[in-house]
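Only one protein chain is missing from this complex, and each of the others stays in its spot.
== subunit A ==
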Amino acid sequence: MYGFLIGVGVLLLFSIIWMVYRIQTLVSVVKGSDKKIASGSNKVNAILFIVFLVGTGILMFWYSIKEFDNYQLPVASEHGVITDKLFWITMAVTGVVFLITHILLFVFPYKYQYKENRKATFYPDNNNLEIIWTIVPGVVLAGLVISGWMAWSDITAPAPEKAHVVEIMGYQFAWEVRYPGKDNVLGDYDYRLITASNSHGVDFTDKNSIDDFPSPKVVIPKGEPVLFKIRARDVLHSVFAPHMRLKMDAVPGMPTRFWFVPTKTTEEMRAELKDPEFEYEIACTEICGRGHFSMKKVIEVVEPEAYQKWLVEQKTFIQNNPALAEGLTPEMKELAEIQIRESKK
């Protein structure tokens, strides 16, 4: 049905254009305007540039203002406030340039449209002008770059030692989350150890992994530094938490990281947006195959006390599946068994 309609539309468009075309051609032959250097269309085109400038200008301002709350995602991390500020500073600077250059670009065609009795000004160069408009953009850009660079250096600096570590592993097509447990140190992993019951490939012969635990969602405390340790199991993925202004590729064979400080709990954000359903989300932003558009993970930001409480409640890999402790050295097995017993209390 749509195809048919589109077909008819195209056909109509064509026949109208064809008729206009033939009539115009004949008229211009009769008038002899095809012999002129610039026909009457010159003026029409000149006016259309002004119409375009005014029309799209109004449309742009109207939509940008009307939709501001829609496209401006609320920000929920410390560095996000800084990068947002940089974004809007850059927007202001480039916005001014955008407007000025476009006004000139579309007003000049109107103002200097062809007139038979006028001659264009022979103005081949002016070195002073060239120097000015090399240096001014250079200086402005330097300002933007330096502020960007300072922010970038802070964001990518090593995470504070007390940062809460969360491991996020991407695979086709979901994320899995692992917490380091009480020791705040993630145990070793090896992709060759991956099985149906050990999807992370955690190496349980490493003492640090005994207290590691999985989680169906990312739970993090508000106001404290959090370090995402990011890796991928099969192809490239990219962790994107839009409200945290956080993005980092997950690369098979090369662990990456990103640390940040969340500033609003999920509850606070729900109240702010008056949306009781609101959740912080993680999406994938590196093309990874068929299910690329559906790699969702929820982040829940809670108060630090609630976070500590939540940590204690979680069950480790081994508590969930004691079979994982099989084949360990006696010493390690004992550690594992202590854990399992604890969880049964």
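Quick note on the criterion: a residue touches a chain if its C-beta (ideal position, glycine included) is under 8 Å from a C-beta of that chain, and two chains touch if they have at least 3 such contacts; residues count from 1.
The rule we apply is simple: contacts and distances are computed from a predicted model.
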>> Can you work out the missing subunit's protein name as recorded in UniProt? Choose among "Cell division protein FtsW, lipid II flippase", "Gluconate 2-dehydrogenase subunit 3 family protein", "Multiple sugar transport system permease protein" or "Cytochrome c oxidase subunit 1".
In response: "Cytochrome c oxidase subunit 1"
>> Going by the contact rule already stated, which one of A:V30, A:L129 or A:V312 would touch the omitted chain in the full complex?
In response: A:L129
> When the complex is taken as a whole, what residues of subunit A touch the one chain not shown?
Replying inline: 1-4, 6, 9-10, 13-14, 17, 20-21, 24-25, 34, 37-39, 41-42, 44-46, 48-49, 52, 56, 60, 63-64, 67, 70-73, 80, 82-83, 86-87, 90-91, 93-94, 97-98, 101-102, 104-106, 108-109, 112-115, 118-126, 129-130, 133-134, 137-138, 141-142, 144-145, 148-149, 151-153, 155-156, 171-172, 191-192, 194, 201, 233-236, 238, 240, 242-243, 245-249, 251-254, 256, 277-279, 281, 283-294, 296
